[in-house]
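So that we are looking at the same thing, I have put the structure below in structure tokens.
What you see is the complex with one protein chain gone and the rest in place.
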Amino acid sequence: MTVEDLQELAEQEQQRQEKFTNRLMYCAAAGCVSCGSINVRDMLKKALAEKNLAATVEVVGTGCMGLCGEGPLVKVLPEGTLYQRVDETVARKIVEEHLVTKTPVKDNEIDTSHPFFAEQMKIVLENCGRIDAEKIEEYIAVEGYAALARVVTEMQPAEVVEEVRKSGLRGRGGAGYSTGLKWGIVRKVQSDTKYVVCNADEGDPGAFMDRSVLEGDPHRILEGMAIAGYAVGAQQGYIYVRAEYPLAIERLRLAIKQAERLGLLGNRIFDSQFNFRIDLRIGAGAFVCGEETALIRSIEGRRGRPRPRPPYPSEKGLWGMPTLLNNVETYANIAPIIRKGSTWFAAIGTPKSTGTKVFALAGKIRNTGLIEVPMGISLRKIVFDIGGGTPEGTEFKAAQTGGPSGGCIPAAHLDVPVDYESLSSVGSIMGSGGMIVMDSTSNMVDVAKYFMDFCKDESCGKCIPCRVGTVHIHGLLERIAQGKATTNDLPLLEELCMMVKETSLCGLGQSAPNPVLSTLRFFRNEYEELLQEPATFVPSGTDTPPTTH
Amino acid sequence: MPPTTTTPKPHPSGDNRFKLLDRAITKHQSRGDALIEVLHAAQGIFGYLENDLLVYIARALKLPLSRVYGVATFYHFFTLKPKGKHTFVLCTGTACYVKGANKIQHAAEECCKVKFGQTTPDDKISLVQARCVGSCGIAPVAVLDDKVAGKLTPEGAVERLMAWKNEKDEVTA
Amino acid sequence: MAIVTLTIDGEQLSAQDNESLLEIARQHKIEIPTLCHLDGLSDVGACRLCLLEIEGSNKLAPACTTRPMEGMVVHTNTEKLKKYRRMIVALLASEGNHQCSVCMVNNHCELQNLAYDTGLLYVRVPYLYPNKVTDASHESFIIDRDRCVLCTRCVRVCHEVEGAHVWDIAGRGIDCTIVADLNVPWGSAESCTSCGKCVLVCPTGALVKKGESVAEMEKHTDFLKYIVTARRKGEWISIENEEE
Partner (left out) sequence: MKPKVATIWLGGCSGCHMSFLDLDERLIDLADKIDLVYSPIADVKEFPRDVDVTLVEGAIASFEHEELARLIRRNSRFVVSFGDCAVTGNVTAMRNSLDLDDVLHRSYVELADTTPRVPRDYPTIAELMKQARPLHEYITVDAFIHGCPPTADQIWSAVTELLAGKKPELTHVFLRYG
């Protein structure tokens, strides 16, 4: 494969697509599939055959189109008309009315000028809803692998690192470390063997951003990783993906096979000296494996227990070799940065948090689904404009970001810009992209308890504060929720939280108390209302009945 | 009993499934660091990880027994006990939780008289918890024998569980 | 390797930069409490008792796995550290079933000593009173999991020094437990050489010799100094071998 071959492939595919008068894109991501989008596909094909349109209209399964709560979704190209809640009847109507009589199916048409779409900006998800994830040609037709071609044939590794650094891209896994700096560190370490690892162990319950990218645009990850491999001097990559995502695993396997067949992975990529291979490693259900040292352990076939850093994986990672670890969304940003330049990317978002962020919007909100917004957008815009606000008759209470490591942002901070620093200033974190909206019916002590229950179950058990501390924090929350705790228990709860936060070995334990601390900060009254006064000495003569529990 | 033929011996247990497992092990060149991959393969073939199976894997990958046991018990995905005939996987991700998954949990536990993570004594139903199956848009969600049921209610869950419970046992010879 | 100067508790010291802060402090008679650390075994940084405050860092660092840097200013015994250490010991006490009065290593127990050193007057969190398996199937030794603090010294000494790898940890979180082979009774664990090293390095009464009675047994870990395969002083945390 040469650069010219790639261009030729792209043109061929574009020509193939142009032969169709229409392309019907149905959402083949997990959410819509579980609502029956496969039946919709079959009906579309059947109806097309009946109307003799099978040769001129293509039916394409594509990645997540965002509005998961209203699925299954079908998009008609080239018009770009988007249909929601498509069942078999509607599918037939789309063919018979939209395609044949050219009258859109009004009842199911979505107004794409709605803020849900207008306020979004798609970089990571640009191909979701646009291409068939299972066809490498379709990815190539939308400039896929062009960035890799350019990097390998025209740029020095140091230039690639510099370009990524200048883009201001920060790790999308949650912590927000500068991606360019990380790449630079790994590049500079002297070693014959280095590894590039993609963290696709999306464990935050209530987040499915990475899944959507993996299922909807797997080649984007492969390309991002290969560019990273070239930049840091690695020849082998691993994608560590959750076993709970069978479709993503299947699509990745297929994508790797396709890329290898075309020589986009393997030896002498684009006739250069650069060799790069990618293997999959399947996780087995451990949230802690999102922590980088635990993830490395797990790839090595061990119990996924973290170890103290330093040494950092960039120095001693997989099998003791320098290892670059980034998450799915980070790699997904690489190809566009190379293609369109770091200046373009750096102009999006805020000066310190550049680019976009994908959020999985869920909970007590009208429009649930996957959204991609420029950094710095206000929380209010996300919740009320994009999300459409809370359901009828309830009021917004808080938005939870960062999952079990994050915090709740109350109504008073709705105008906070969504960027790394601002979110942490209000006691939450950017996190990997889960955003759960709570309304006036949500009980915050319960929410804190829910997350602590998760953390205690997911604690690996290596360090004492996390192993035992989370159990006690959960127990205290339970007692508080049941009304059995006294006012003495609240300071104990806070002390335990601070202790677990400051003394735990890894990020899981260090951030586990965050949901409790943040709800204590903004909704302390909800805790205090549940507390009793402890029994004390009552001198005779001042008789009040003894306090009973 | 002496072997009657000179063809390659089948696995001592005479179980052909071990051939499949051997293939998975060979694919990874019997490397110890492929333990998790091999356990995945083994569970896929046998349904669960029996002790004998773990011993077999430990020998094949030249790993200490306790390491294999430690790994198999660390990850939620692996199970050392056989699953029930039906599985009810309740999503307890945040979105489902906010939309009342805990009510379904209580109802299901009440109905089956076992806790999540357990199988009913008649081996009919396993209650399993999953941390987010990625269908947050249609929360609360459960996966009933590989079929996703969205916007589930406690009553709906109990109805389906009762159907499983009242299923007649298939006649076994 | 280079020589660096640093300050620990106000004392200016020079040290080799491949030694751990724990080694350096102990060379200078500065006491830092530890539990999972044992000279001669790899360090895992798990018990969090040896955490230190380092000026300019907002995170506490474990002395056993942190290397010195030029100009580092370290505090080993601040009020915050003392409080956290006490809480860690309290958590350990709450997680097991430690009845000192009926323990073979009563008065010779590292956990007891930690409770005294940290001034643990009582355990503020509720005791968990777990149900754990005591196994006396081995001909010479007993494993009493009620008293196990999961320091993994036994796991490490068995793997790193004896090379048998009888022990490992099963389960996760609060359910973690030490198992022999495939969680079999110790007496039927084929890999065990009955060398007894695990018993000697165990800081509590979780691993004991048969035939001793309450408060009779004393552990000694000095033998590790004479075993040449053990980790050399100053070696960086041995990632490849670290068995935990």
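Each chain carries a letter (A, B and C) given by its place in the written order, and its residues are counted from 1.
Here is the rule we go by: a contact is a pair of C-beta atoms (placed from the backbone, for glycine too) under 8 Å apart; a residue touches a chain by one contact, two chains touch by 3 or more.
Treat the numbers as computed from the prediction; the structure is a model and nothing was measured.
Undergrad: Shown chains touched by the missing chain?
TA: If we consider the entire complex, the absent chain touches A, C.
Undergrad: Return the single residue from C:83, C:132 or C:209 that touches the missing chain.
TA: Once the missing chain is taken into account, the touching residue is C:132.
Undergrad: Write down which of A:78, A:391, A:483 or A:534 is the residue touching the left-out chain.
TA: For the chain that is not drawn, the touching residue is A:534.
Undergrad: Would you indicate which residue among C:112, C:152, C:183 or C:221 is in contact with the undisplayed chain?
TA: Checking the options C:112, C:152, C:183 or C:221, the one contacting the hidden chain is C:112.
Undergrad: Please give every residue of chain A in contact with the chain that is not shown.
TA: Within chain A, the residues touching the omitted chain are 488, 534-540, 546-548.
Undergrad: By the contact criterion defined above, which parts of chain C meet the unshown chain? Give residue numbers in ascending order.
TA: Considering the whole complex, chain C reaches the absent chain at 93, 97-103, 106-107, 112, 115-117, 119-124, 126-127, 129-132, 215.
Everything that follows uses one rule, which is that only the chains that are shown with their structure count from here on.
Undergrad: Could you classify the connectivity of these chains, where an edge means two chains touch, as line, ring, star, complete or other?
TA: Per interface graph, the chains form a complete graph.
Undergrad: Name the chain whose C-alpha centroid is farthest from the C-alpha centroid of chain A.
TA: C
Undergrad: How big is the gap, in whole Å, between where the Cα atoms of chain A centre and where those of chain C centre?
TA: 38
Undergrad: Please work out the Cα centroid separation of chain B and chain C, and write it as a whole number of Å.
TA: The mean C-alpha positions of chain B and chain C differ by 36 Å.
Undergrad: Spell out, as numbers or ranges, the residues of chain B touching 2 or more other chains.
TA: Only 67, 70, 74 qualify.
Undergrad: Pull out every residue in chain A that's touching 2 or more other chains.
TA: Residues 286, 303, 319, 460.
Undergrad: Could you please specify the touching residues of chain B with respect to chain A in the complex?
TA: Where chain B meets chain A, its residues are 31-37, 39-40, 67, 70-71, 74-78, 92-99, 130-139, 141, 148, 150.
Undergrad: Quick one: in the complex, what on chain B touches chain C?
TA: Against chain C, chain B makes touches at 51, 54-55, 64-70, 73-74.
Undergrad: In the complex of these two chains, what residues of chain A are touching chain C?
TA: Answer in residue numbers: 286, 303, 305, 307-308, 310-311, 316, 319-320, 456-465, 467-472, 475-476, 492, 495-496, 499, 502-505.
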